[in-house]
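Quick one: the structure is below, questions incoming.
Excluded from the complex is one protein chain; the other protein chains are retained at their positions.
Chain nomenclature is as follows: A, B and C, assigned in order of appearance, with residue numbering initiated at 1 for each chain independently.
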């Protein structure tokens, strides 16, 4: 079988296709025939050596994959051959609190990932995917969708009528937009592209702001909420946008810190957190229990993930480059036929 | 000005129109020109002397009314003349915990109600109503809609994909159905009328059950949820339905005890609460803060309350009788022109 | 090795000592040399065939045991030989929501229990016990203490200054008293024995009530709280005490339904739940995560479990009879030397 391996971390060129022996599931494990993976910004950090920790080399990259159970090891009754499944981001985080131990099981970073024809996974780290989703659709869920779900419905559940500021139109942001709309909330979306904003409106965004044309977008956000500020921000920019995100919140509002697209560096002023009685929550993907709650919602409301573009397995490096370009709207997928 | 007064509590016939002097708002108070009231099952208990406590006689009945601010007393800046408002059910419950003191301010029961051309209310006990609602629409909100909102979004917020069992098609139940649908949840509705069930499907019910034809409806509910049971029950029947409602819940599910349409009497077995790790919450309408959160959701999603029938002021007794007949679907309203 | 086995369910006389082969831990499992078990009221139901479900026969009884890890199977790194551990009540409930699947792993009922010199357990179903506790002390924790902890700190955490009504002086109740005192809350304890009430005061009870001498103890509870009612009730009686427990609560108070010492039968009036905006939560022991949170609290505050009497392994039937007599205060333990 074939898989991608990172033998160094010098960028996308470090991605190499390699032959590997077919793995065998041990006790409690399942063998999954992977049909699709999706990419996350974090996967760009991994190939560049910028991801925290020291990934084991050679590393099979990417956290997100979906496929079919091909075999199960002894003692597995949670899944069976033929089940359509996706893997969880953290192989050991089933429910309850995230622990340091769980953090050492992040696929495609701390442990082996999904960009392979076959992978072995703990059966406890697989979830069944909604029937109406293709494998490509399902592969978009483990990191981006679960992160958005966790931020919106697990820390303090979003309620109808609340307002959510969504920064940009990447994977997490588009899921946040779709999930907010599903829950009767109002999304405000920012982007530098009017075309992307138009697409966001098509997905249910109540208000859109071109942050290139409106650099003081936090003021526009407040205006769009009658001066009050939003209830929530899904903050994916990190240091470069954090300050304006805080300024967009109502008194007592909540910021979910999810990503650092603007980089690691840069200090922010925290006094506004105090003066506005704000809440800031670091969101690091989510547990299997969250994933399953989300899947139920996706299945029942027939939510359709937004895939910008799907690449062939052989073109995985091009998929990485495309993600890096920032041209995407929603998710970038790699098919493994 | 005219108003209805109860001078005894011998049933609907105790309702009498009376002339009364125009009231004057004191410090912190507002005078409201009431344009519509709505009836609740509780109003039938009041006129029959079955409502707990000893209402002051003569009593202006009904808790729910909407109208226009006609004048304000000294020190009022929360509302102004011309504002379109509804009164809160408990005149003193603004936010936080319900107290015994608040319970002594329940309009149309513990204190004077809204079935009058003009009423004086604490300005703190008025909320602005969504622009798209008529006064008749707005008059349906204070008791039934706030109760449903409280049950679904304040105790433990309902999340997308969850299932809610709604008993019957009265005022609270139809709001619960509409609010569940608004939030991306799945409602299961019971009724003895196939026609009402069809209307419920039109409002978004995912599953409907005729409890006359299916007396073991709790079994049908479990089947409709793949055997798991529902996440929530909006229990308006009381002793007569409670046991089956418990049996409809998933492990860890939550029952909101809201009404007692089947009467006060009758014992229930509580052991299923223990064995199923169930949660039962008594829900007694809600606070002004809840009302305002709900109004925001109603305004932004343009929810339209379901009014079965609107009666003229002179026909208020007929409105009570119609509610008692149980023929209604949604709310019964009285216009005060 | 020796163990007790139930081959029928005709009461305590069904308990038989048997020889059994030494079990071997499989992948993910550990072998535990059990040094002590404790009894719960539920163990009396099991031997009498009154416990819900159909226990597998022969059944090793009792859920609660503590001992030393004697060997571990392949792939176990959670515990190691020599660790002092206790088993969790539900072998599969690690964290998050209780499921039906977890309920099928209740030790000493749905699955094999702990009244044996050696048992094999999933390593994930063991917790390390606080250093200052003996094995007898530690054996009191898995059911009774975790139940009390769950009721007081997991559903809605008890805060300093709140009042907790504790019914009786059995295992769960005494832990509830000790944990409430640990948390700065005020416990009110009932018993039919003045001597037991005196001991309860010694453990920190702020108020005690002899329910034999004061049959309307719910009135005494209200008086002790200045008329307001208590914030919480730890309800272990079930149908026979539930009504009075509801009547003891403040508006918005919370009842944890934990046990049914008064039997399965008997209807209760639920209308007070509605009128008092009360909350009732079925509490079915708890997860491993809860157990570990509790152990940390016990370790840091040096809580000492109250053991009424410890029996030798050979006298296990007498321990059951003693528990049935109701003479105990706190826990009944069986040592396995």
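To be clear about the criterion, a contact is a pair of C-beta atoms (placed from the backbone, for glycine too) under 8 Å apart; a residue touches a chain by one contact, two chains touch by 3 or more.
Everything quoted here is computed from the prediction, not taken from an experiment.
Only one residue from B:68, B:269, B:289 or B:321 touches the chain missing from this view: B:289.
Contact with the chain not shown here comes from a single listed residue; of A:25, A:87 or A:238, that residue is A:238. When you scan B:94, B:156, B:299 or B:318 for touch with the missing chain, the hit is B:94. By the touch definition given at the top, chain C reaches the unshown chain through residues 153, 157-162, 179, 182-184, 186, 206, 293-294, 296-301. Residues of chain A that touch the chain left out of the display are 52, 97-100, 103, 238-239, 242, 251-252, 257-260, 264-284. Residues 26-28, 74-75, 94-97, 287, 289 are the ones on chain B that touch the missing chain.
Assume only the chains that are shown with their structure count from here on.
Under the contact definition stated at the top, not a single residue of chain A touches 2 or more other chains.
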